[in-house]
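Every protein chain but one is kept in place in this view of the complex.
Naming follows writing order (A and B), and every chain is counted from residue 1.
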Amino acid sequence: MPQMTDESVRAGSTREDDISFYEKVLAAAPNGEQLRLCLECGNCSGICPFGYLMTYPPSRLIAMLRADRFNKVLETDTVWMCVSCYACTAVCPSKIPLTFGLMTSVKEELLLAGNVPAELQTALANSQRYGNPQGESPRKRADWANGIQPEVKIMGKVKQPVDVLWFVGDYPSYHPRVQSTTKALAKVLNALGVDFGILGPDESSDGDSQRLAGERGLFEMLAEKNGKVFSKYQFNRIITTDPHAYNAIKNEYPRLGISYPVQHFTEYLVEHLEQLTPLLKHEVKAKVTYHDPCYLGRANGIFDQPRALLEAIPGVELVEMAHNHANSLCCGGGGGGMWLDGFQWEKAHVRMSDWRVREAVTSGASILAVACPYETPRFEDAVKSLNGSGPLIVKDIAELLAESLG
Amino acid sequence: MNQDIYVVIEHLRGQAADISYIMLGGARALAQKTGGEVVAVLLGHNVQSLVNNMSADKVLVVDHPALAEFTSDAYQKTLAGLIAEKEPRAVLFASSSIGADLSGVLSARLNLPLISSCQRFSADGRPISQICGGKIMVESDLPEVTTLLTMIPGGYKPEEGQSGKTPEIIKMDAPALDDLRVTLKQYIEAEAGDVDISKEPILVSVGRGIQTQDNLELAEELAKALGGVVSASRPVVDQGWMPTSRLVGKSGKTVKPKVYLTLGISGAPEHAEAIMGSEMIIAINTDPAAPIFDIARYGAVIDMFDLFEVLIAKVKETQGIR
Partner (left out) sequence: MNIVALFKLVPDLVEELEIDGNGTALNMDFLRLIINEFDDHAIEQAILLKERGGAQVSILGPDIEGVEDVLYTAASKGADRLIKLTGDFQGKANNHAMARAVTSALKELQPDLILTGVQANTDLDGSLGPLLAEYLDMPYVGYVSGVKVADGKVITRKEYPGGLVAEMEIKLPAVLGIQAAEQPPRYIAVAKVRQAMKTATIEVRTLAESDLSGGSTIRRMFKPEAGTRAEMIEGSAEEVTTRLLDIFKEIGVL
């Protein structure tokens, strides 16, 4: 039996399960101990975009834990509305790691208890088997690069060191819409003369969204695979297309002993802005608004670099949406949301991406710029189903840069 | 062994299945190679009229109350005796809930070879099977003994197994059919309520291009005339124009109909992955670059609203619907 903590004694907790779960949450993330300091202010549940649909939004979850009634939570499924957008964590005055600690741990418990929506199970099973949630052939992971000139180096084939290892990611590798972002980024890197390589078939999913969907063991398995592959090759730094991959490699992999310098591509390109700016010759004459991805902005504080890139494109007039920077609205794809669309639609009959696209239209922008591969398909879908939203175009920053290169 | 090709006729609740005619078509092709006759084998009770339009040289009918409805045990016993006695060149079974229960057991019981998932016969009369979800074709030797085969559709058309004249009927006795290990308790009809699109053979699927909820009536009319139902892609369901039970896609249902006719569906990957099992996809879209055309068998770049009126009228005319 784990040692009784003051709090669990105070809460009158007697059942081993509950105590161990409380302990688990405390240990789940750095600063987990902060959980003891919850004021029950309710900010977290208030700012949660789907909080109104949850039987137990974050503050009530903590109350249930303290009241020794966690088993009640296990009987519900609305925790699966959480898309790990980090909004609750960002507003918590007690600095409780609500997203990584509390919500993710609850999802872990639900997952172990077998209380998992079917769609999510499929994505997890695919990740386990194929190393990507879509269930695509791992052998085809680098197929997007076919025909690109100069040829994209695949580390396992060229067998030579590179300066930059580009961790491409699942959706950028396989999703037909997102592949155009990937090709655009390859074009930008080539224009800058960057010495880069990709892992191709050796690359597995970064695992971050699977972790935030409660599948910690799967995350560790995927991280270990990637760690092993990283150690086979020589490179100076990693860049990622995907903010989730960036978050995983930067913040989570080191806890598993996998440590490499990593940057999101926007961070990396801003460092080369002096070199890049003169190449941006073609005007993109448009009002552009930028959507801060949760795992670039709120979770990792990267707000200025993507905007600096957009402003470097001649013709671009940057406007802000009502929710911007740390207050950005989530696209709904994180924390397993990419794989819970049907489930969440049944509960909500609305999509977060719809809200965001409406805001983009209201901002007066004609282009909605994004920097996360989950967002392009989600926002384009939302544009489709919003009648009269005007000709809003969704583009990744990499695509806009590539356009401006001409 | 003689050179005749036997076809075990499949029927359910008084109706011969399409595959029975397809098999007769295949049997005819094979019999022309072996020089034998096509012999239909019909097990049942008071079902003799089923053979009236069948293209066979002879029909062996085994009539017995215990054969009225399919049960594996009784049908196996009956066929085991019949095949052992007649020793035909080949016996064709449907690759189906009925034929698969029979063919394997009979192969083991009679010690006869079995070749499954045969789609057609080569010019030399060798069975060509489809395996690995249709990705691989296999041509096998036809062994020099009575061979059992299970047949899948695709190689022959039902019309090839139909004929205007009634074949010669030969009545056969059933063996003792008692002490059966398998019995039918009851049939359970498909549940009432909304249709299960994953089981429908004909789907008319509409996308955002349908524009308004009222326009869905046109799709409904077309689907009804074709004997199918309407399904939809996400934007249509999101608008609340169709129930979620009709949603095809990653977050909806996976479908595998005989024909999937899309109207105004672009074919985003989330939709495409759920329709890949369709036997035939026909796409109507105004955008010639729509990805749906990469996975469809047939396509037309045309406004669905230009097409509806003519198409609905012609389909109704053909079906004799007023």
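In the analysis below, a residue touches a chain if its C-beta (ideal position, glycine included) is under 8 Å from a C-beta of that chain, and two chains touch if they have at least 3 such contacts.
Because the structure is a prediction, the values reported are computed rather than measured.
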Contact partner of the left-out chain, one of B:Thr78, B:Ser116 or B:Thr146: B:Ser116
Option from A:Lys72, A:Lys95 or A:Arg139 whose C-beta touches the chain left out: A:Arg139
Touching residues on subunit B - with respect to the absent chain: 12-13, 17-18, 69-73, 96-98, 100-101, 103-105, 107-109, 111-117, 126-127, 129-141, 143, 148, 150, 157-158, 181-191, 196, 199, 202, 226-227, 258-259, 279-284, 293-302, 306-307, 309-311, 314-315, 318-319
Absent chain, residues of subunit A that touch it: 108, 111-112, 114, 116, 118, 120-121, 124-125, 128-130, 135-137, 139, 215-218, 220-221
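In the analysis below, only the chains that are shown with their structure count from here on.
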Mean-CA-position distance for subunit B and subunit A (Å): 45
Partner subunit A, residues of subunit B touching it in the complex: 208, 234-235, 238-240, 244, 247, 250-252, 268-270, 291
Contact footprint of subunit B on subunit A as seen in their complex: 119, 175-177, 341-343, 345-346, 349, 351, 377, 381, 384-385
